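Report on the following structure.
Heads up, one of the protein chains got dropped from this complex, but the rest are sitting where they should.
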Amino acid sequence: MLEWWNGFWAIYSSVIFGIGINAMLALSIYLTLSCGLLSLANAAFMGIGAYAAAMISMQTNLSFPIALLASAMTPALVALAIGMPTLRLSGVYLAMATLGFGEVVRVIVLNLDITGGPMGLNGIPQKTEWWHIVLLLGVTLFTLARVRRSKIGRAFEAIKEDEIAARLMGINVARYKLLAFVLGAVIAGVAGGLNAHYTFTIGPANYGFESAVDILTMAVFGGTSNLLGPLLGSFTLSVLPELMSWLKDFRLVANGLILIIVILYLPKGICDTTKLRTWRRRLDTNSSVKVQ
Amino acid sequence: MLELASVSKHFGGLQVLQDVSFSVKQGSIFGLIGPNGAGKTTIVNLITGLINPSAGEIRFNGQNLHAVAAHNITQLGIARTFQNIRIFKEMSLLENVVVGMHRHLGYSPLSMLFKLNSFKHAEASAKQRALELLSWVRLDHKAQMLADNLSYGEQRKLELARALATEPKLLLLDEPVAGMNPAEKIELMEEIKNIRDRGFSIFMIEHDMRFVMELCDQIAVLNFGKIIAQGSPQEVRHNPQVIEAYLGKEEEV
Amino acid sequence: MKPILTIRKLHVAYGHVHALKGINLELHAGQITALVGANGAGKSTSLLAISGLIKAGSGSIEFDDQDLLTLAPHHIVQKGLVQVAEGRAILGTLTVQENLDLGSYTRKDKAHVAADLDWVFSLFPVLKNRANGLAGNLSGGEQQMLAIGRALMARPKILLLDEPSMGLAPLMVREIFRIIKEINQTGLTILLVEQNVKQALKIAERAYVLENGEMVLEDTGANLLNNPKVIAAYLGT
Amino acid sequence: MFAQQLVNALTLGSVYALFALGFTLIFGVLGVINLSHGAIFMLGSYIALLLVNHFQMSLWLAMLLAMLACGTLGVIADFLVLRPLRKRNAPHLAPMIATIGVAIMLTNISQGIFGAENQRFPLGTIPEDSFSLGNLHLTAVQLAIVLISFALMLVLLTVMRKTQLGRALRAIAESPKAAYLLGINVEALFFFTSFAAAALGGAAGVLVGLSFNAISPFMGQPMLHKGIAVIILGGMGDIRGAMLGGLFLGFAEVMSVAYLSSDFRDAIAFGLLFLILLVRPAGMFGKILERKA
Partner (left out) sequence: AEIKIGVAEALSGPAAKYGSAIKNGFNLAADKINAKGGINGDKIALVIEDEQGKKEEAINAFKKLIFQSKVLMVFGPTLSNSAFAADPIANASKTVVFGTSNTADGITNLGPFTFRNSVMEADVLPATTKAAIKQFNIKKVAVIYGNDDAFTKSGYDVFKTALSDQKITVTDTETYAKGDVDFKAQLTKIKSSTPDAIVCSCLAEEAANIILQTRSLGMRQPFIGGNGFNSPKLFDIAKDAADNTLMGSPWSAENPSTANKQFMADYKAKYGTDPDQFAAQAYDALQIVAEGIQKIKLSGDLSKDRIALRDALPGIKFEGATGKFSFRRAASKDGKETGYDAQQDAIVNIAKGGKFVLLK
């Protein structure tokens, strides 16, 4: 058994690390979405966090927790700065502005020497342990769960539904949006820091438009009406390619198909509680019929 | 307590309000009536800080509301309902009302994170209070339903409860009984009286004359952005200008 | 005389909210029929079901020897059943003029459209002044006028009105009822849902009272106006 | 050099605009950022290439057929994916994510069929030589792209502004319920829009494939990225906005290469878009209803 586990762990540990990190990313965008903000800056924040942490680990003797702290704080500061003017925008316009921001970050990183240009940073010490991810993911989940059931969570939801009405309920809309945006940046940044310390290398190409869309996909695929959604979404989309690998060349086609089918039947994501409830009810009635 | 002094507003070239002045007294019900498009809702939007006046001043309890953000105006004690209903459709009725209590839930982030007593207590009493407010408008039996599932008239009542939840000193109602039948109107009229008696001041826009005349202590009439009459219901009702512009010749309403 | 539209045993449910529980209703050509009831009784639901915007559970709505329940919403409008819906459903990002133009979307007799536009403008002069402004910027009452004007542009056979007087000033309310009467006299059949029960019953030849999804009363408008139950429940005196 | 750079900006901008026209149509009417538009664009190229290569068809006929094929594909995708989501009242991001699935499938099927490598139209499909006006150079395809994109914009604009069809489309865009009440055949117009948008995307693919000789399964991706910027910058579904947004992006890119630095081209272009949105929060032509309550 132990031997089996060792073998399994040797092969799949990085897949499992990846799931944990993707879960954090999906949660980071869940948070901004729960406040009605369609922000695509989270990939860029992940990158900022990753570079900040990697540079500290490679160029100083500071410990890993400090590097992770930097991977949380740097994106938070950037988010604070760009959030102020940007968050007036709504819907796709915000998505576009944050996409533009991400592009600016990517090109800057690409052209700086200290960030290694297109080669990125290589030889980052491998410091991420499985329990780092479990711990930080746990803290994130716990915090978000508490936030959800508090006045902050309700304020987020009110803002998502009707900004004007929310304002007239005495909610400082600008401040709460900024809060969601910055917290999202912190979570994404930490995920970036953790990721950098197990893949040995980071590069500007990892944090562009496509990653932003990937992160969004995981959250929406899982469902953004509760915390389980982003978790399930990131889990499913991370293991799907593994499960489909027997399809060889058609693997990606199958991925696309599964994505479509799931969204078609569960448009609110795989973790759609109301749907699950009706299904269970239907199941119950079916089985009771059989008993009779 | 609320005072408008020579307030004007234009949208581009369209002059919507001109030199509007009136004041609302503490503990009273003030009615604003006038033809469609006269600028009544615009006045409510100005008071609640959604738009800014082009000229003039709005004061609430002596404080100038110029450039005060909408959420701060709510915190000063002004709440409103909307002519085109704006409830939070994806939330339950209870949550809608609890959102209204936002600024009265004073627990710290720490207490929120660790479910300390102050948090538990504040949340529980907010729920309690919300249920009470819902019972004022007779919606407490639907407290757990999604607001989207309510009929039009019920949504209006929910809005009223939600506005009350902000514990306003002044309540602005934009056509509170639109879409209700006479029996329901009378029911709501009683509720509004009760609310007034509980110490709220009320500013109300309404086209139903029976309702306005019976409830209001003071009425102002707006026509094409100008106040054309002001006074007690009796005075206004017999003002020829008001009859001409608003009520129409036949007495029967 | 055979009714022009007949609703039989119509059931509608929203999830597990049973909004209409087998109602029956008849409209007669050239008449105004009123439908009254408390908030949440199911009035709007009935109108939406006629227009095909809500799928009915069972029952039938017969018009022109056809069951409307089998038709798509746009076909129902093409057959001449036009609705002024609750909440007005005006198009805020289009201009007033464009809203009115779309009113005549299903019309074949394009020649008369211009004349009808003038007619609508004469009924509601505000609309003419604001023809090129965005409909979303109109005041509540002005939007109500636009919604009615737009429906008239379709030259319907049956006009379904969901609380047309809502949000209108007294003068305008009277004006609206006058207009309803006037267009009715041109031969148009009207189904009127109103909270302004007194006015509605006054102009209606027939009237129905809906309670909790069930039809509880049916009579002439005049009779219902004197019916003690109606007086107690809806006229509030 | 400035004059040539102006020409470069105009042609690049027209390419973006051409792609964005169909994209913005879907965005405007269905309210969906259709992320499979890039894949449709790519298929347009391949289909025309296939027809020219294997059936020796004339280019224009091939382009027409490619447009038809793409249009049909657009309708199929709408029928199988977007329509069920509309029926189910899906939250607004669901259709966008579903179109990602469509894009993944189309891209990988194309890779399977056509291979991963770049292809080009055979030599001589169109006149290769460039018009020269003194020091100014412009190829025939480039000129065609500029003219076609302007012409298409004018056509679309007239349809949307001046015809009952256009008004109906805008009505659907704002509120399908209101459109139903007006007797508009909403589903048919959704199909029509999907068809037209995909056909336009296909046409853009053929022209871009002709002009840049880089037909590959992945050619849609960078275009999509720019296209999103363009349509949002232009304002929700606005035709002029797509055109001007495209030209703007073209000018921003070319001029930052010409006078600043090609290293920071994308940062400058996207930074500018960012700034424009701060000034015009609903894009260049987006309307914000001022009325709040």
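Should a chain be cited, it is by its letter among A, B, C and D, assigned in written order, with residues numbered from 1 in that chain.
In this section, a residue touches a chain if its C-beta (ideal position, glycine included) is under 8 Å from a C-beta of that chain, and two chains touch if they have at least 3 such contacts.
None of the values given here were measured: they were computed from a predicted structure.
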Contact set of the excluded chain (shown chains only): A, D
Chain D, residues in touch with the chain not shown (by the definition above): 1, 4-5, 8-9, 11-12, 15, 108, 111, 115-120, 123, 128, 130, 132, 135, 137, 139, 208, 212-214, 216, 218-219, 221-222, 225, 253-254, 257-258, 262-263, 265-266
Residues from chain A at the interface with the omitted partner, ascending: 7, 10-15, 18, 110-111, 117-120, 122-123, 126, 199-201, 203-206, 241-242, 245, 248-249, 251-252
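What we mean here is this: only the chains that are shown with their structure count from here on.
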Contact-graph distance - origin chain A, target chain C: 2
By count of C-beta pairs in contact, the leading pair of chains: A-D
Centre distance in Å when chain B and chain D are each reduced to the mean of their C-alpha atoms: 47
Whole-Å separation of chain centres (CA-atom averages), chain B against chain C: 29
Chain C-chain D separation of Cα centroids, rounded to whole Å: 42
Sites on chain A at which at least two other chains make contact: 164
Sites on chain D at which at least two other chains make contact: 290, 292-293
Residue numbers on chain A that touch chain B, as the complex places them: 142-143, 146-147, 150-152, 154-155, 157-158, 161-162, 164-173
For the chain B and chain C complex, residues of the former touching the latter: 11, 33-38, 40-41, 83-84, 149-154, 175, 178-186, 207, 209, 245-248, 250, 253
Chain D residues within the chain A interface of the complex: 33, 35, 81, 84-85, 88-91, 93-94, 96-98, 100-105, 107-109, 112, 221, 225, 228-229, 232-233, 236, 263-267, 270-271, 273-274, 277-278, 281-283, 286, 292-293
